[in-house]
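One chain of protein is taken out of this complex; the other chains stay put.
Read from first to last, the chains carry the letters A and B; within each, the first residue is number 1.
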Amino acid sequence: MIETIRSLGRWGLGTFERLGRGHLFLFRTLAGVPEIFLRLSLLVHQLFSVGVLSVFLILISGLFVGMVLGLQGYNTLVDFGAEESLGVLVSLSLVRELGPVVSALLFAGRAGSALTAEIGLMKSTEQLSGMEMMAVDPIHRVIAPRFLAGLISMPLLAALFSAVGIFGGFLVGHGLLGVDDGAFWSQMQVKTDWYDDVLNGVIKSIVFGFVVTWIALFEGYDATPTSEGVGRATTRTVVHSAFAILGLDFVLTALMFGEG
Amino acid sequence: MPLIKIRDLHFYRGDRAIFEGVNIDIYRGKITAIMGPSGTGKTTLLRLIGGQLRPDRGTIEVDGQDVHKLSRSELYELRKRMGMLFQSGALLTDIPVFDNVAFPLREHTDLPESMIHDLVLMKLQAVGLRGARDLMPSELSGGMARRVALARAVTLDPMMVMYDEPFTGQDPISMGTLVNLIHKMNDAMDLTSIVVSHDVTETAEIADVIYLLSEGKVIEKGSPVQLKRSSSQWVQQFMQGLPDGPVPFHYSNVSLADDLFAQEESA
Partner (left out) sequence: MMQNKSTEITVGMFVAAGIVALFMLAMKVSNFSEFNDDSGYQVTAEFENIGGLKVRSPVTMAGVRVGRVSDISLSSDTYNAVVTLSLYNNFDVIPTDTAASIYTAGLLGEQYIGLEAGAEEEFLQNGDVIDLTQPALVLEQVIGQFLFSKAEGDE
């Protein structure tokens, strides 16, 4: 009994400790971000490995998600004789929800896990402490550029996802199911609001990019420096990111669209 | 006056004491070896000197400055004058050898690229790996990686270099090369070297002073010759690598008879 309470207490303390470390880590990272603008080549390099390498996955997934939306939406809407609204359904679903959320989940799986593994490996091979001994702060030199790259990449990837998805929905809706293309686009334009829908979606994806990159980098930086530890940290990145994305999505949606 | 002055150093990891009142003096221009069995915190000592860890008690002075009272930027300034060779080499795996050696120069100086090029090649030449400049760290053998790391550790012409287990896991040839290099570098560049190791023969070959650490204390110090003549049984066991002695072969335990007896009783 006492042992149970003790272990519960230890667990609680451990959780708070990690939470504290995670935030201190974030503050130090943010402090390192301004320097990056003086050395853009570091950022470009990371934009490549964080952003560009995720593009293919995002495009393909976006296209399929959009096509499925087109099919499913059509089957539902046709019962109400409202198949002209297919464009609205596809665009709103993608721009408000699926674009930011699904691309963030994919991003966590592709780029997030890679970041954790990379940083964890750098830690376990003493590269990070090696840098410290060379009087180079690894948080500024290694973490901050990756963080900024994630923050920039995520909204761009989400926009690509939504755009390709809408195109996929159009392909299925117009090409396969014969929805009038004029109605598809014009209804979409009338009902999709630039501020309420598109910009809110972009804000969501920026928040997701922030959180996923933070989680991924922290897990890597805080990993037990063994191959087993890095493996576990990578798993944690994907799991925690998924929780964070879906939880935050609810909060953000309630804030943004709650008042109608 | 010694370059590094360690006084009354205490360091704990959890409940386990790593150091309990260690005093060490490291003199300029000498090669000082810190030796001891695995797990005595030799690497920890280097991290304490480098300011990556903070002692629970006691002071470490490097070149007259108390390492753990420095501000962050002062500490970083001090580190530019310290080189450290990690056991694994700690080369940056995503860039080639040349860029690895150029790394400290590019981070800390505004030298033109042509000058960096010359400086890097000179350092690589010193460790005999000028021809390997375009290789990636993954293409190097362990010994070569350590030599590249050594070249990198001395690119900023530091006042001292710390070697963390430089001989571990090396074949005899690259071990010999490294022993030679450490010795030559120390003399040629007027360095102060600290070698942490448990390879007795190699270390004894080049060290001017050896400190023997065990269980958080300095057991013995002196020149290699003095140590080999030491009357202490413990020192003799360590220097000659005897399997049993003051450091027991058996992990501390109840006596074998008791253990067997207890089993019978419970059965």
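Throughout what follows, a residue touches a chain if its C-beta (ideal position, glycine included) is under 8 Å from a C-beta of that chain, and two chains touch if they have at least 3 such contacts.
In this text the structure is predicted, and so the values were computed from the model without any measurement.
A.B. asks: Considering the complete complex, identify which of B:20, B:63, B:99 or B:215 is in touch with the unshown chain.
C.D. replies: B:99
A.B. asks: For the chain that's not shown, point to the residue among A:36, A:156, A:172 or A:207 touching it.
C.D. replies: Going through A:36, A:156, A:172 or A:207 one by one, A:156 is the residue touching the chain not shown.
A.B. asks: Specify the residue from the set A:91, A:124 or A:241 that touches the hidden chain.
C.D. replies: A:91
A.B. asks: Of the residues listed, A:29, A:61, A:124 or A:192, which one is in contact with the missing chain?
C.D. replies: Going through A:29, A:61, A:124 or A:192 one by one, A:192 is the residue touching the chain not shown.
A.B. asks: From the list A:19, A:52, A:78 or A:176, pick the residue that touches the absent chain.
C.D. replies: In the complete complex, the chain left out is touched by residue A:52.
A.B. asks: Just checking the interface: what residues of chain A touch the absent partner chain?
C.D. replies: Contact residues on chain A toward the absent chain are 41-42, 44-45, 47-48, 51-52, 55, 91, 95, 152-153, 155-157, 159-160, 162-164, 166, 185, 188-190, 192-194, 197-198, 202, 260.
FYI, only the chains that are shown with their structure count from here on.
A.B. asks: From the mean C-alpha coordinate of chain A to that of chain B, what's the distance rounded to whole Å?
C.D. replies: Measuring from centre to centre gives 42 Å for this pair.
A.B. asks: Taking the complex as given, what residues does chain B use to touch chain A?
C.D. replies: 47, 50, 52, 76-77, 79-80, 82-84, 86-88, 90-93, 103-104, 107-108, 149, 152
A.B. asks: Sort out for me which residues of chain A touch chain B in the complex.
C.D. replies: Result: residues 121-122, 125-127, 129-130, 132-137, 141 of chain A touch chain B.
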